[in-house]
Every structure is written in C-alpha cells, then in structure tokens.
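Missing here is one protein chain; the remaining ones are kept as they sit in the complex.
Up next, subunit A:
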Amino acid sequence: MKTQAANKKEMTDKTLRITGSEAIVRSLMAEGVDILYGYPGGAIMPVYDELFKFQDQIHHVLTRHEQGAAHAAQGYARISGKVGVAMATSGPGATNLITGIADAQIDSTPLVCITGQVFSHLLGSDAFQETDIVGISTPVTKWNCQVTKAEDIPAAIAKAFYIARSGRPGPVLVDITKDAQVTEFDFNYKKCEGVRSYNPIPKTSQDAVNAAAALINNAKKPMIVWGQGVILGEAEAELKEVIEKAGIPAAWTILGASALSTSHPLNIGMVGMHGNYAPNKLTNECDVLIAIGMRFDDRVTGRLDAYAKQAKIIHFDIDPAEIDKNVKTDVAVLGNSKESLAMLVEALNENSHESWLQEFKDLYAIEFDKVIKGDLHPTKEGLTMGEVLKQINIETEGNAAIVSDVGQHQMIACRYADFNVTKSNITSGGLGTMGFALPAAIGAKMAAPEREVVAIIGDGGYQMNIQELGTIFQQKAAVKIVVLNNEFLGMVRQWQQLFFDKRYASTEMTNPNFVAIAEGYYIKARKVTKREELAEAVKEMIQSKESYFLEVCVEKEDNVFPMIPSGASVSDVRLS
C-alpha cells in the first residue's frame, strides 16, 4: 500500500484510470478526510469496497444508524472546525441522514454527505431503495447535486467541500448513482477555488466599521451578544480584544459558548430563554447592542417588539440575509468576524464601564440567591443536574468538551459548564434535535482524541440514539457519557407544569436498566442515586482511560430557571 503522501502526489502528477467509486475515496483523501461516518447498503457498496482497500489511509466508522453517522460527522466538525463527512446508501439510508443535515443547516456546521443512488437508467422508476434525496434534502442543505457520470465526480466533490466550509458553513449532499460509481474514467483531482455565482465572504466596509465604532465609543451602556460566528470565523482573540479594549460586558448565545472563557470578568453569561438573568434583563437597558455572528433567534429575543427597542443595534455577520431579518439594525457590518473585529479593535477607544458592569453583577447576585445556589449547592435531598455539572467542572478543570443533547440537562449544561477552551460546547442549538449528543460525542472524541469529551444527556434523548453505544464499543472511543435521569421528558414536563396545569401527557418514562445496557456493550458503567456518591463517581469517570457510562438519578420534577416564557419579553425573565 502506498502512503497518503505518495497517493496525493500520484494524483496531481498524472491522471489515473479508475472507477467512480475509487475516485470518490481518492477525492475525499485529497480533501484531507481521514475519518468518515456511515453505513453501507446496496447503492453505495462499490464505494465501501474501495474504502476497504484504502482502510489504512481513511478510517470509516460504522455507526449503528445513519442518523448517528450524520450527528457524529457534526460532532467531528464542531470540535475541529473541519468538514465532517457522512456516507449512506440510497433510499432509507439517505433519508435517515436528513435530521442530522437539517441540524447542520440551522447550526451552520460544515458537512459533506455522500449518498449512493440507484442506476441512472432506473431514476424515476420507483426502483428498490430509490428516493429523490436531492429533492428531499434541498430545503435543508446549503447546496446539493446528483452525479450520474463518473467523470463528474471529482468536480462535484471538490465543489461540495468548498461550499460546505466557505463563508457561512453548512451541509451539502452529493448523490451519486451506482453506474457512475462503477464506470472507469481518467481521474484528476483539482480543488475548487471558487464558484462564479457565490460570494462566500462579503467585503467588510471600513465606513460601516467606523460607524459601529462611533456608536460604541459614545455608548454609556454598551453590551455585546456574540454567537457561533465568532467560533466559525476563529475570531476568539479578536472578540476578546474588542471586549477588553472597550470594557464591554459580553454575553453569548448557546452556540457562542466557549469562545471566551466563562471565567473572564467581562463574560456576563448566556442570553435566551434559559439564559442568565442579567444579560436578558439588561438587553432592554443597554444603549448600544453589538450582535456578533448571531442571528437573533426567537429563543434569544423573546417577543421581538419588546426586544432592545431603546438600543442602537450593530450587527456583525457574514451572511447578508441575516441583516434586518429579525431585528432592524442601525449599523450592519458584513464580513468574516476575524477581519471585521480586527478592524473594529483599531477604531475603538479604550474604555471601561464599571457602574454599568456593576448592574450585571447586582442582577447576578439575585440570580445566584434565587436559582444558582439551589442548583449548585442544594440542601434538599434529591440530586440536582447543576451539582453534577459542578463536579464535572471540578474534575475536568473546565477543559472538557461538553456535548449536550436537548432539554433541561442541555440548559443546565450550557449554564453551568466551565469553558476554558473554544469549540467546547457541542449541542444542537437551532434544531433542538434529541438524540444528537451520543453520536456527536463519538465524532468529537475521534476528531480530538487528546481532549476529554463528556456527553451530558437526558434519559429521553439518550434512548433516541442509544444504539450508538455499539459504535463507541467497536471504535473504542473513550467518550464519557452522563445520563441525567429524571424519568421524565423534563423540559416538556416543565412546560406542562407551568402552562398546562400539570397535565403530564406522555412525558413520564419507565426506563430500562441503563447500567445493564451499557454493560451489555462492555462499557464500564455506574449509577449514582445519592449525593455522597457523586463526587467520587464523577472522578472515577473522568479518570477512566476508556469510555464510561454514568447514570445520575436526579430530582424528578426540578425546573430550569431563569426562564423567559414563550412569547414574553426578555424583561419578563422569571426566576421561579
């Protein structure tokens, strides 16, 4: 077998007469792919045959469900900033990817999905395992295409990677018919360097930056809300400079978490439905709101006509379609956050806003008293989700990547996890996909084996992709899995309690023996029901060199606060 470097050289030096399926594998390798996630089946088998031949150079991870493959590729992409790759066969294989693709689309995750398709002469004939995956995936992909000729494969894959990773990243899907996979042609790979109709990074206007700086320099109560755009643009250092130079209190959206250390004195916490009290409340007190790489999602803004109406709005974004989509801006700064924030730093005056910052501290004290104290230092008998997070913080010293699922545990994880390292909060933000965390944690751990990856999952979401324990076992992926078991679909139950007169319709769960299930996959497992066991169990889990499953039985009917009720203003954030 040739080395990867030798193969690359061979590819650029001369054309090779190979099949479409070998071209797919060589194209992936030319894009630097070393791991992909997928599941074989009839229409993709020729590609798997090539993956078998190249297995010393490209590692295919067999998940237990195609949805798991898509989420694993997302986890890989989110922690590494590289493009995640998922592969599936036609029909059900392809449709099973859709949830992960939709999740990647709304959370701007770079993904290339390759699906097999029936022979091109069978297209449209309702052939076995034929489905119009290009049609189905259109609304949830950044771009997609179908390839029916072998010679079109390299250019399609090159374009797919270019589009997935450039500008505002997103998922793309390339559907390849079986005849294209088996036909021989002269292969030659050229990376895509641009698409005529596509301008991924709009130019940042110096005038817009100056206008933004003028507003910020004159502001008495400026506030930053940053989102994932900072992480995707790798602008963490520039963000920190802006915050420190102008002394601006800065809050984050759920996907922006970890771009700035949670211990930074100007980090004032998370905004949104279950975000922190101070940044939500003071959104309606600030005089200039600086939104950076975030999209004013309804879970962040609450009622739009009562959102930051008093403030001048500055919006930094790479995507022109986000400007004025939900919140009307006074100054829009287009471009890559790394460049635009660097330009902003230059134009800002050094400043501090001590009394304004004090307002955040005062409200934090109220939140601590009413909510945080009870979550992190409970005196009641039942275990809280918050104290589990606190123990994880202690054992990992805030250096772990936290992969959370969707629901109460997710909000608790995002609120209480300490983050010292960027790209460390991997969660399904926009789509709210239960079942995300377990497979995403696999992808994250495989992309960054040197890092501690802790999946925090509820008992509901865990069972949506529990089959991926098989992947963890087979791959020896040292993922730490924490299931916070309250025997309820907790977030829905919380809403039923607050807004549906405690009619707990289909939210109570009779759960299996989770420890036995993990042990069935030969994963070390432990269950904690008492507070005195918790610290030691978390320590044992973090110290484990292998994967480890920890079930913590928490209080059944705890609620997550603060909370902005659906349709209410950020000012109406509730503490109880």
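We adopt the following convention: a contact is a pair of C-beta atoms (placed from the backbone, for glycine too) under 8 Å apart; a residue touches a chain by one contact, two chains touch by 3 or more; residues count from 1.
To be clear about the criterion, contacts and distances are computed from a predicted model.
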| item | value |
| --- | --- |
| Absent chain [UniProt protein name; select from "Acetolactate synthase small subunit", "Carbohydrate ABC transporter membrane protein 1, CUT1 family", "C-type cytochrome" or "Response regulator"] | "Acetolactate synthase small subunit" |
| Per the touch definition above, residue among A:Leu62, A:Cys145, A:Leu304 or A:Val515 touching the missing chain | A:Cys145 |
| Residues in subunit A touching the chain absent from view | 134-135, 138-139, 142-146, 163, 194-199, 319-321, 323-325 |
